[in-house]
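The complex appears here without one of its protein chains, the remainder shown in place.
To keep things simple, chains are lettered A, B and C as they appear, and every chain counts its residues starting from 1.
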Amino acid sequence: MRESLAVIWAIGRKDLLLETRNKDVIVAVSVFALLVLMIFTFAIDINQVNAKLTGPGILWASIAFAGVTGLNRAFALELEGNTLEALMLAPISRDLIYAGKMFGNFLFITAAQIIVIPIFAVLFNLAVLRWEMLVVSLLTTIGFSAIGTLFAAMTIRVRAREVMLPLLFLPVVTPLIMAAVESTSHVVNDSSWPEIYQWIQLAIAFDIAFIVISAFIFQQILED
Amino acid sequence: MTKVINLIVSPIALSAVLMGTTLWLIFVWVPTETNQGAVQRILYLHVPIAWGAMMGIIVVSAGSFLYLWKKNEIWDRLAVASAEVGVVFGGLALLTGMIWAKPVWAVWWTGEAKLTTTLILFFIYVAYLMFRAYFPPGTQRQRLAAMIAIIGAIDTPIIYFAANLWSQAHPPLITGPAADSESSLGTSLGVVLLASTVSFTLLFILLVKMRYEIRKSEDEIKHFKRNHQLDSAVLNNISQARGTS
Amino acid sequence: MTKRDPLFAIKVEDVVKSYAEVMVLRRIKFSLQPGEVAVILGANGAGKSTLLRILAMLTQPDSGSIDIYGNDIAKNGPQVRALTGSVLHSPMLYTDMSVRENLTLFAELYRLKNIDTLIEKNACKVGIQSRLDHRVRTLSHGFQKRAALARALMHKPQLLLLDEPESGLDSRSVSYLENVVEEYRSSGRTILMTTHIIEHALEIADKAIVITDGYVHLESTTTCLNKSNILSAYSHTFPKTSGDL
Partner (left out) sequence: MKLFNYGLALLIVCVGLVVHDLPSLVLAQSTPLVNGIIVGIETNDNDQLITFVVSDSTGTLTTFKVSDSTKYGLENQAGDRWVTSHKDGSEEAARRLSEHQERFVPITVSYSEATEDSGQITGIATSVVDREQGKLETNLGYIFAVFAITWILFFAYIFYMGRKQKVVQYEITQIKASLK
């Protein structure tokens, strides 16, 4: 167990180290998300009345779209020097590679959210910075990185990778996006915990289901 | 003579006769429903088509699962054939449902759970087919596609649950009178619906079978090409062995 | 859980691998004893690299079985990978990290102890100690390959797989490679490499395996081989009809 965690940490730390060198993913993800937010503030005339109604949806739509681009980048990084194969040569089971890459992706999306959510709060004038929001974004990010890592690994050899990943990713994560949007709108409406909780439950169920499936099938994805 | 008999008892002829009978039942035999009027006849088409789409998804995931388990190409062929036919049925189910909803619910689309689930599943299986088209050929493609199909199948109940919860939070624009009010038709509705479901199930099976056969021929050509190489290789091998020893 | 079978370092039986319409490996069968330095020869596209990738467990064979030191690679993947070191076509290093960072990462993945001294020691073996803190991107191809070799040696694998290790290397790099080969031979460990430089292969290897048309055409110790009978084994590499109908 401790050895496995060390391996996951080594892979994740490597992603972070590379990120500090070339700043590919976090910058791309957060700038993209902010751009989507900005376009929406032009497309929809945001005011006190409709901000609570439209804000949560816009926030998570922008994070989902930006997340996909980030996932694409994060795997492109392993493709450049064929390094994914180097990881595959190591005497570790393939689900540890999955867990390590997922950990790295989780950190990237989280970092992007740390930048995006406060700016969203300012642009839409909404009080999202509550502890419930922490739970929501944590669970959503786990789900995004679990599914995203899986599909990013699957689409590595696909011709139109940049198109194929969102096509697979977005429909499958729809329930998670619904859960995130609904619980965020409960958060901005100051709802009580039980109301948020039913959506949190959905997110938890989704995360558990897909982490288990992904770890189960990731074994077979990498080999051709 | 035998050719004529074969044609008469062939599944295609049977399907055509059944479909014709179904059309007769829908347009002539069954009385017009009083709540919705003639437009209710769409039901006899929409429900069996939606059923076909659902069947497609079940067959895709079952075939994919069996392929991963048994590694037999038969199951992969079955999965891809029924995915393609299922996407046709699914697209039609969405279209016919939308056209039906407009006069009855006064909108083309609402956020109702079944509709949302059908739409998302349609997208997942479109992505499945596109993935197969874009991925370089080989066993890895079949394996990964099978995994996507299974992920889609596992996602289905979660999507339905989420969509249901969502539509409770945002009451759908209109809850359908078609769904709620009892029909004035009684058993005749059931008879036509059953007949139509049987005909469309048969049509589904026929289409899947046809797609499957094409796929099988394609695979045979592929295998033949390999084996042809094998023959020349065997010859070379023999001559080489003579030359060196 | 599995005991090492001292008789064979590698035992490959009936391995088949095909990509779409091309069957790359048809029925590969050979074995190596511990301590042997073997070289796989064959024309371009004969399937040398594919075979090495299968042995390194990057590619799954369609059928056939492979034992490495008594471990079935289909069942004991991680154990086999711990016994194997590979340098394949590309160096497979993170170009934005230094050599030391790369080696540290992989040492951690291989769960090695005393990583720092290990890195220094292996860097000396391949003559890269002066470049340890340079980013891989800034290094020449030869140094990148040496770094890849250092990574493959770190966990003292019993079996070393090298895919055209001398391609693009200068004479200094090649001499480091030869030292490694000598060290392996003297310590009773095994090397399997591919190459297209036949003279060099005959010099350093104990055994040659010639693959033509997806079969092992010739499996022989190098003492009774010379360049001409290997080339005659090559001559039937391209059958007149291969690939076409």
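As a convention for this text, a residue touches a chain if its C-beta (ideal position, glycine included) is under 8 Å from a C-beta of that chain, and two chains touch if they have at least 3 such contacts.
Here the structure is a predicted model, which is why all the values come from computation and not from measurement.
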Residues from subunit B at the interface with the omitted partner, ascending: 10, 12, 15-16, 19-20, 23-24, 27-28, 32, 34-42, 45-46, 49, 85, 88, 91-92, 95-96, 99-100, 102-103, 105-106, 171, 173-174, 177, 203, 206-207, 210-211, 213-214, 217-218, 220-221, 224
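FYI, only the chains that are shown with their structure count from here on.
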Chain contact graph, described as a line, ring, star, complete graph or other shape: complete
Reference subunit B; chain at largest CA-centroid distance: C
Innermost chain, taking as reference the mean of every protein Cα atom displayed: A
Inter-chain centre distance, subunit A versus subunit B - centres from mean C-alpha coordinates, in Å: 32
Between subunit C and subunit B, distance of the C-alpha-averaged centres to the nearest whole Å: 47
Subunit A and subunit C: spacing of chain centres that average the CA atoms, whole Å: 38
Interface hub residues of subunit C, defined as touching at least two other chains: 60
Per-residue multi-chain contacts in subunit B, two or more chains: 136, 138
Touch list for subunit A against partner subunit C, complex: 3, 6-7, 10-11, 14, 17-18, 21-22, 80-83, 85-93, 223-224
Complex contact set, residues of subunit A against subunit B: 150, 154-155, 157-160, 164, 167-168, 170-172, 174-175, 178-179, 182, 198-199, 202, 205-206, 209-210, 213, 217, 220-221, 223-224
Subunit C partner contacts - residues on subunit B that touch it in the complex: 136-139, 222, 225-226, 228-230, 232-233, 235-237, 239-240, 243-244
